[in-house]
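Every protein chain except one is present and positioned as in the full complex.
And now, chain A:
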Amino acid sequence: MLLNLLDTRGLRSQLKDSVPVAGLCPHGAYGVQDSLRSGFSSVKNELLPSHSLELSEKNFQLNKDKMNFSTLRNIQGLHAPLKLQMEYRAARQIQRLPFLQSSNLALDTLRGSDEAIGFDDILNDPAQSEMMGEPHMMVEYKLGML
């Protein structure tokens, strides 16, 4: 989910620890079950993640941040994670329009990921994805008009 401007809840509530409810959004195009690629629809198929790493990878960045902030709080006191989180929120607001890819330079520098390379920089680079969100829809969603 896109992190909302108005999201005032903490890190814990942003964890995605479940896959969506069965039957409501099949994975194929046009909202119909794609039997060729994902087989017949069944409750088990849709409730369980398709790979044991899927959930842990989705939440990896959040979990890492949570762990780092709690260590920082224990070492330096409450002010340190508070200040850092304020800077994170400020950096997250510097974005392009919702359907365009932004470089997240400020966020990367704060996180320290400008000095590291991982699989998420090499595989599935979002700047080169073949699908783009429909511009009007995404801007309307962001402005709350949808």
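Following the convention adopted for this analysis, a contact is a pair of C-beta atoms (placed from the backbone, for glycine too) under 8 Å apart; a residue touches a chain by one contact, two chains touch by 3 or more; residues count from 1.
By definition in this document, contacts and distances are computed from a predicted model.
Trainee: Any idea which of "Aspartate aminotransferase", "Proteasome subunit beta", "Globin domain-containing protein" or "NADPH:adrenodoxin oxidoreductase, mitochondrial" UniProt assigns to the chain that's been left out?
Mentor: Hidden chain, UniProt protein name: "Proteasome subunit beta".
Trainee: What is the set of chain A residues that contact the non-displayed chain in the whole complex?
Mentor: Contact residues on chain A toward the absent chain are 1-2, 25, 30-31, 37-39, 45, 49-54, 56-57, 60, 101, 115-126, 129, 131, 133-134, 137-138, 141, 146.
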